[in-house]
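The complex appears here minus one protein chain, its other protein chains still in place.
This part shows chain A:
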């Protein structure tokens, strides 16, 4: 008996959370997939009606804007946040005196909620209250910085705010990576008289590949989930110029009573996440098998 218990204890302990995950994650993914194939409006209905919701999604200019925005925002946010984070980490790694204090300062924005970040940047970028008004007040009358109210540029204000929020976190991640590189190799390189920058490009950064992957995954899922920042900073506007798939889904499900559309856009969002996560999982699992 005790032998049986000993063998099966891990399974028994894991069973409840396994069941919960099956129902509340995969069960509801399945439910959403089902609803996305129906003509559900205010309330979910369950009669299947082929791919009508996906057809509507494909012809909706607003969803197209949302997907283009996700692409612009995701690419710029991930690339710039990683480059900036790496740069900050390398600069902080130069054995400077106030490293602790500086690290905290750069990491601090991460402690704020996206709503706070969004509201603060909304005021900073507001042409009538913030940066533009201030510089014009100094006498530079021709200074213009009205991206927040320009439909073509508004998405970039979201990129700015998101980078401000997250680059400190990426920096901390890279700093830990930099510190984990074997000191001996670096010292050996220095003895050989290899220039400082070459040590970084040829030794340290290549040995940090797993950190890059982690940072990429964290930033990518932040980008795809982005919702609160958009709501606080632009409210999806001007017009719907800064809509993202997440805000589109929210509008359809909760403001418009169009659950079918919301479900189909949620499925598309999930496919985008899969497109990023599956290769990652694949590479991870393959490494383990070796």
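Methods note: contacts are C-beta pairs under 8 Å (C-beta built on N, C-alpha and C of every residue); 3 or more make two chains touch, one makes a residue touch a chain; residues count from 1.
The definition used in the following text is that contacts and distances are computed from a predicted model.
Undergrad: Consult the UniProt record of the chain that does not appear here and report its protein name from "Electron transfer flavoprotein subunit alpha", "Imidazole glycerol phosphate synthase subunit HisH", "Probable sugar-binding periplasmic protein" or "Integral membrane protein".
TA: The record names the chain that does not appear here as "Probable sugar-binding periplasmic protein".
Undergrad: Would you mind spotting which of A:2, A:17, A:59 or A:142 touches the chain that isn't drawn?
TA: Only one listed residue reaches the unshown chain, and that is A:59.
Undergrad: Touching the left-out chain: which of A:35, A:124 or A:148?
TA: A:148
Undergrad: Quickly run down the residues of chain A that touch the omitted chain.
TA: 41-44, 56, 59-62, 122, 126-129, 146, 148-149, 151, 234-241, 251-252, 254-258, 261
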